[in-house]
Structures are given as C-alpha cells and as structure tokens.
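Removed from the display is one protein chain of the complex; every other protein chain stays in position.
In order of appearance the chains are A and B, and numbering begins at 1 in each one.
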Amino acid sequence: MAAKDELLALRYRLIPDRLLGELLTKSWIDNVIPALALAVTVIIMTILIPGYLSAGNMADLGRQVSEMGLIALAMTVVILSGGIDLSVGSMFALCVLTALTCMNVAGLPIGVSLAATLAAGLLCGLLNGVLIGYLRLRAFITTLVTLVIFRALYDIIFPRLASAIVGSFPTSALWDLIGFGDFFGVPVSFLIFAVIAIVLHIGLSRLRPGWRLRAVGGARRSAYNAGINVKFTVCMAYVVSGLLTATAAFLFSARLGSTGADTGVGLEITVLTAVVLGGVSLGGGRGSVGNAIIGTVLVLILSNSLIRLSMPGSVNQLILGLVLVAAVLFDRKWIKNRSKILSKVYVSPTYLPLRDRPDPGDDDYLAVNDKLGGVELIGLGAVEGPEDVILDRDGNLYTGTRHGNIVRFFGPDFKRHEVFARIGGHPLGLAFSPDGDLLTCVGGMGVYRVTPQGVVEKVTDETNRSLLSIIDDSRLRLPDDLDIAPDGRVFFSEATIRYDMSEWAVDALEGRGNGRLICYNPHTGTTRTVLRNLIFPNGITMCRDGQSLLFAETWACRISRYWFDGPSKGRVEIFMDNLPGYPDNINRGSNGAYWVALLGMRTKTFDLAMRKPAFRRRMAKRIASDEWMFPNINRGCVLQVSEAGELMDSYWDKAGENHPSITSTCEHRGWLYLGGVSNNRIGRVRIENSVPDWTIHQDYWGER
Amino acid sequence: MSGSIVPEKSSQNFPAGETIEVSTAKANRDGAWLFANLAKSQEGVVLMLAVLAFFGFSLFLPSFLSPGNLLALVRSVSILGILALGMAIVVIGRGIDVSMIATMVVSVAWAFVLTRGGLDLELALVVGGLFALATGMAIGILIAFGEVPPIFATLAAGSIIYGLGRTFFFKLEMQNIPPGYEWFSFFGRAQIFGIPVTVVTFGVLCVVVHLILSRTRFGWLTYAMGNNPEASRITGVPVRPMIVAHYAVSAIVAYGAGLILASSTSAINARLFNSTMIYDILLVVVLGGIGLSGGHGKVRNVILGTIFVGILLNGMTILNIDYTVQNLVKGVVLLLAIVIDSLINPRDEQTSQQGDL
Partner (left out) sequence: MKLGHLGISAMAALVATVTATATLAQNKGLENPRSTSFHETLEGKKVVFLPLSMGFDLTEGWAARMRAQADRLNYDFQIRDPAWSTDAGTRALQSLIGEAPDLIVAHNPDIQSYARLLAQAQAKGIKVVQINLESNTQTDSYVGADWTEIGKQAAEAVVERCGEGKGSSNKVAIDTGVPTAASDVFQLDGIYKVLDQHPEIEVVSQQATEYNPEKARSIMETVLQQHPDLCGAIGIWDNQDTGTASAIEQAGKGDQVFLVTSGGGNRVGCENVENGMFDLYISYNVPLQGDILNAEIARLLLSETKAGENKALYFNPLTQITKDNVNQRNCWTLDEIR
C-alpha cells in the first residue's frame, strides 16, 4: 500500500503532465505546427536532394524569399485588417514595369527609379485602400476588379515598352549590387527584406498602428465603437500592401533586369497559399510576420524542390493544392477545437496525501461552539467579497470588494461607509505601512498602495521570470496576502500561477505547488520570488522576531515559518501541520497569539480524492465544471494559535447563519473583525481574555 | 463566404428584386419613381448603364443593331453566361466556386483522351461527366463537412484537379476533338431556327435554373442558406447535403459549358485553367447584382450581367478598340458599378459582418 503510494507520488513528481495544457495556452503554439512542417520539409529535402543545404542554394533561396516574402507580408497586413488583396500580382507587374522603364528605358538614377516604383505601388494601394476603406466596398470583389484593371494596364503598356526594356542594360553598380550582390554570402536583397520584416514585426506587434490594425481585423465593430478610425486603418493596410509589393518589384527588377508577359500572373494565389500555410487566419486579427515568412519559405522550398526533383509541373500544382487544403483544414479545426482541448487537458491534478485527522468534536479546543453565533454585522449587503479586513489607527475599518473598490467604514459604530479608493481589481490581502499607506494585493493586477488621501499607486506587478516555466510567471496572476517586514520589505504570496482570480478554486483540484512567496524590496525597487512550489500559499504574517514570517498553504492544510533574515535565513519549518481545515489569512492577535482563519473544514472524501489524482483528472475531463468535487469552503472557523504553534481556542458559528466561512480576521481593541471572500458582510465579535486596547498598529509599529 | 452567424442587415441587393418588379408594374404611372427605385440597387444601376450603352451604340454605330450582330453579341458571351449560371447557384447559397474552369477543362480533355484511346465518344463523355460530378461532390464535402472556407477549398481544388488531370489523364494540354466524331463539332456550330446552339443552350439553361430557384424546394432552401446559414441549419434545412449539391451542380454546369466550348472551337485547351476566365465569370455574376454574401439574386441578374458584358465588348469591338483596352474598360465599368452601389447603399460599421470579404 505504502509502496504503491510512493510510486504514485514519484510518478506525479517526475512526469510533468501540466506542460501540455500550458503549451496550449501560449499564443506562439499557433506557429509551431507550420514551423514543424517547415522543419520536416527541409529534412526530407535534405535527404532527397544532395547538397541541399549548401551555401549557394541557401543564398538562392534567400533571394527568392526576399521577393515573395515581401508580397506575403503585404498580404498578411491586409488579411490582418480583415480584408484580402488579390491585386498584388498585377500590382507587382505594374511596379516591375515602372522600375524597368525608369532604369532601362529612361536611364534615371536608381534613387529616382526607386521613388517612382514606390509611388506606383502607393498609388495602386491607395486606390484599393480608398475603395475598401473609405467607400466600404467588399475587399474580395474590389481587389479582384483592380487585379483585372492593373493587369489590363500592364498588358497595354508592356508590349509598347518591351523591346526598349529588353534592348538595353542599365549601368549602375548599386542596381547590380541589389540584384546579385552579397555581404559575406548573404544576398543584399535578403538583408533588405530582413530589415523590412523586422521593422514591420515591431510595428505590428509592439506599436499602436499594429494594434489598431489587429483590433480592426479581429473585431471591426468593437474597434469602431472603441474609437479607432476604422476607415483610415483599413485604407493604410492597403497602402502598406502596395508599398511592400513595390519594394518586392524593385528587387525582382534588379535581379532579372527583365519582365515577361506572365510576370505576376497567379502570384496572388501562391502568396495566399503561403500566408495561410504559415498560419495567418483569413478573416483577420490572427497572424504575424513570422507566419508569413514561414509560409513563404515553405512554399518556395516545396515548389523549388519539386522542380528540382524533376517532377512535372502538374505534380507540383497537385501537391501545392493538397498542401493548401490540408493547411486550411487544419487551421479551421485548430481554431475550433483548441479551446476545447485546452479546457480538457489544462487541469492537471497531482498526488497530495493528507494525514487522517481525528474528529474535531473529540478535541477540547476544536469542538464546535457558538462563539460566532452572536456576531454584530457590519455593512450587510453593502460589501461583496470582503476577503480581508483591517483597521487603521483611528479605528476605521477597511475592506476590498469584488467590484474593485476599497471601502472604508467609519468607527466606532461602522454605520457610515464610503468608497475609499477605486482599484479596478478585487483587493485581497490588506496591510498598513508605518506611515499609514494601505498596501493591498489585487487579484489579477499586483500589489498596490493607497495613500491616506486615497491616491492609488502601483507597487509592483511583476517578478523575475523563472527560466524553465512555460507559463509566463513574471506577471502576477493571483497575489493573495501580504505583510510588511520591519525594514519595509513587502512579502506577499501568489496563490497560484496557473489560474486566474475567477477560477482560483480549480487550483484545489490540482493540489500541486503552483504558488510562491515573493518579496518586493522598496529600497532597490526590485521584486524577487523567494519561495516556489507552495501549495496555494495564502495568508502571511510577520513573526514578532522581525526575522521570520508565517505563511499558510491552503490545500496542504499547514502553516510554515520562513526566516528571511538573521542567522537562520532561508530556513523553512513547519509551524502547524495537518490542520482540520483549509487555512486562509493569518493575523497577529493580542497576548502574543495568532489568529488563523479556516476557509472551510476538511472532509474525508476530498482528502481521499487528493490521494487519487487520476480520479480528479477523469472528473475534470468528463463532467461539467459545475459538477466537479471541490473542497468544502462553506463552513470554517477561526483558530487562536500560540506563538509556539499550539491551538488555544476556536470560534464557530454553530447555526451557520452569519459567518460559516471566514477568510480573514483582525483584532482591534478587544473585538475580532471577520471577513469572507464570498460573504456580503463583515462581522465582529467580542474576544474573551484579550488585551482591551491592543491594536495591530501598536503591535507592529509601536505607538504613534 | 464566411461562416458568419449574424444575418445580413445591410441591403446590398436585398430590395433589388422586389422593388424592380413592383416598379415595372407601375412604370407607366410614374417614370421618375421608377428611376429613383432603379438607382437604389446595383442591379438597377447596371441595367441603366446597359440600356444607356445599348441605345448609345445603336445610335452611333450603324452596324450595331443588325440582327446578325446582336446574335454574335449574345453568342460571344453565352459560354460565360452558362458558367455564370452555375456560379450563381453556388454564390446564392453563400459559397464561391473558383474551381469551375479546372473541372471544365480536365473532365472534357479526359473524355477526348479516352476516346483517342479507343473508347466510344459517347461513353467517354459519360465518364467525363461522372468525373466532373465526383469532383464537385468532393469539393462540397470538403466545404460542408471539413468546414474549409469555400474560396480556399475551391482554389486548392482547382489546382488539385488540374494537377491530377495533367499528371494522370493526359500529357498534352491541347486536346483536339477525336477524328471521326464530326457530329460533336457540328453540335457546337449548328443553328436552330437561325440561332446558334450555344445561345439556345444558354437560354434553355436560364429557364431551367430559374424554375429550380423559384419553384422548387431546393431553390428556396438555397436562398435560406445564403441568407442565414445558421438559422437555416437550426430550422432543419439539410445544410451540408445542400452544399454538396450546389458544388455538384456547378461542376456539372462547368462540364456542360466545356463540351459546348470544345465543340465550337473543336478543341479544348487545359491551359485555360491558367487564364483569367474564372475572374470573368465572377465579374458577370457580381456585375449582374448577385452579392457574394449570398441569399440574393436571380437568373435575370446573370442574364443582365452577361448581356451587359456582351454589349460592352461588342460595342468596343465595332469601335475598333484593342483587346487589352477592352479588358481595362470592362474592369473600370465593373468598378464604377460597385462604387455607385456602395454610394447608394453605404454599409454601416455597426451592421457589417466580421470576416465578410
């Protein structure tokens, strides 16, 4: 039996089941499949074609990628905006004609030629942009028509200039450099492409115009209602498409110095194939420069290699068609099912053994009593979700609410209240700094400070990224409780890095050490994670030695002590183990005691479930989440614990009418104030044998 | 085109059919009212342009109005018209079929190759027809069950069909009608009561498609699907089998057009697949007033589009305008038509659909 459990524990320690789900949450996972397809293609071609990876071949590929890649980028920009540009092929032909006419026929300097080519692209793009952006024509049919028009123009002009273009060579070193030159084996045209791609990538992913473009493509109506100039943004997408196509045309002209009747014919289809293959979704909003490049390289490698393998052109077409179908099919199914798969595999339970616990009724201190039966209620119905409560020196009561506010109740009767500060997220743990600032952990946001005047400032919202975690754990997802060390350092717990505020209870199903203890140092302004792999670390409170703190791990039902200073710095020691319930916040009390709020009591069934991870996994996969088995958080109590970790007293609400579930406590002048994350009230109750004028301020920071 | 769920509220073409029918009834009473109504839709605009062009050419080009020329006019665009009929059915059902040309050339060319290989032409034609049907159904299945957007499914299918044909069915792109089957080429050049068979076929097909669309359950369901695929699915329209049927029909129509084309030019050239013919078909459909968002449009839209393109091309031909310039004019006119339409019926930011190309 024990051996079996050992094996189970080992299995869950060694096999990182959770990684699959975490991988699926990453946005770059969309790019992985095309990238893998590319890698596989390259490997196959390397095997089939001797010398495939030679420098010369790569340089050739680089040149081709730079031309087609630019057009693929043009297409990507337009598709991101929610449109499509079928006219790129004809536009390309017109721009090539412009470039060659300038260089070969008119003999203009290269700068002027470039400007003329770009101007041609700009004009074509502007035509599309005005029609689709400002006149709100449909992209597909409009660019189809401009495709016909541009092509007709090319067909009219080209024969008249053909012999003149073919008949002369421009003599420009720069022109030849762009066409054939290389720096250390890297073609010049590829360098130009790389620079443009990087600039565009930054523009699309890091700058405002790119965000607006994605917003318009992803949710046009919302973008419009959010005040984005949709018409302008769409128009600019086509203009950029024109400019990029013109650049490609310039590179092409420099390389070949000629153009044929079929230049650019069918290019739009090749490029569309490339872009979709790379993972840019038709319909807008999803896709990146990386997608476009991967797709372009893939299509070029495929078509070049098929030609090189002496395949007939028709086989080439057949295979490209099949690849396109497969890519689109995959894209559709992927978008449709990704979130379904994710919801099935994300919850990843692990083995968590909890020792058996005698019935609380047999315990002198723990037996159910009705000390909370007569609590006074404060702010009934006025607060929702007062996770933590705290009182200031003047006896005013503060608490956070689910609506994202901190509410202040004025002492001594707490009848009156006001919104003290608007935070924007649900404030959880609260603590006062010596100078009267109220610090709070805000779910989903970070640690914030509120000055006595009610001004809200961010303290920290990120910590150091751990090297090997797939989830980006540098952002704070669920900071829970905090306390302030004598030197001003702020220690706070983050309950879990895998779940957001709204689904914190799901973390209980995993039972893994997903949480951590983080320290913010105001002297250096840095935030560093100090302890990892804690099982839902929740309440934190400073010990009176000024060198250590207590922290509760909710699902592990234990409280540990951690020395952050002094001779035993870094040590972690169990303070209380095998608690009868799930500990939440810990706070200091009078007479050197600590108050521990138990969110709910343990049950035998759930303890058993925690030893059966496969059962919980099956449950998470097969049944709806509202039917999952969760830990009991409906009925808890408050424990009074001595400095040595011994149980001194307990407070229950026997009838379960006022305060069955408690997440925090605060002792103030002989009263114990009670908060609960799912309550709509704050309670207070007289404490027997307390020091009548003890306040938390005094205990922490001494007299004023 | 896209699987958008929101019903189309903007009035691209919606009021077109109704208003015009009503307006012709009352035309005698109020000419200005008719004009105002005509100008309210793209169809009306194109109709006015067509009438304008027709009278303009009749007045200034003496040879335009001769019966011979008018016949030549219709004849020159009737194959385009036939293909556009097939396309129209798919487009009304909120799809698009850009693989028609590939289906057309490959199935016909294969039939010819089989005949040269010793099969009877009649039998070979049946085989070609079955092949066309099979490709159409395969495309339909890909779209209906694979949920691939029609534009991509048919784009890829075109290239697959063509590649398949060139690789396995025939080596040479140019396939003459096999010798010994003069009746086949006669068929394409024959005349019935002085009217070329091509034109007669187009006319008959127009009637048939009109009856299917307006008198049969298949037609009604097609409109329902195009208008609001999601709602029609919920209300019990067999959307998926219908989609398969649409593409099967368009493939068969393409095959028929291919046969007529082959018999009138006495050969079929697979390179037609690389030409811009598919765009011309789309232009005819859209120019006639069938919006690509589906659910709207009638056979008379196809006829209108076809005739308008015919009038334009014929007039310009008589005017001695270059073939390439004609293409330009065609493009510009179409562009004007949709621009005017958008000015008359501007799309609203609040009601436009996501992913609606």
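Everything below uses one rule, namely that a residue touches a chain if its C-beta (ideal position, glycine included) is under 8 Å from a C-beta of that chain, and two chains touch if they have at least 3 such contacts.
Keep in mind that this is a model prediction, so the values were computed, not measured.
> Of the residues A:107, A:313, A:452 or A:486, I need the one that contacts the missing chain.
Of the candidates A:107, A:313, A:452 or A:486, A:313 is in touch with the missing chain.
> Thinking of the whole complex, not just what is shown, which of A:241, A:263 or A:493 touches the missing chain?
A:263
> By the contact criterion defined above, which parts of chain A meet the unshown chain? Give residue numbers in ascending order.
These residues touch the chain not displayed: 51, 54, 56-57, 60, 63-64, 155, 158-159, 162-163, 165-166, 256-263, 265-267, 300, 303-304, 307-308, 310-314, 316-317.
> On chain B, where is the contact patch with the chain that was removed from view?
Its contact residues with the unshown chain are 69, 72, 76, 166, 171-174, 176, 179, 189, 264-267, 269-272, 274-275, 277, 313-314, 317-318, 320, 322-324, 326.
Please note the rule applied: only the chains that are shown with their structure count from here on.
> What is the distance, in whole Å, between the centres of chain A and chain B, each centre taken as the mean of its C-alpha atoms?
48
> For the complex, give me every residue of chain B touching chain A.
1-2, 142, 146-149, 151-153, 155-160, 162-167, 274, 276, 279, 282-283, 286, 292-293, 322, 324-325, 327-328, 330-332, 334-335, 338-339, 342-343, 346-347, 349-350, 352, 354-357
> Quick check: in the complex, which residue numbers of chain A touch chain B?
82-84, 131, 135-142, 144-149, 151-153, 155-156, 219-221, 224, 230, 265-266, 269, 272-273, 276, 282-284, 312-322, 324-325, 328-329, 332-333, 336
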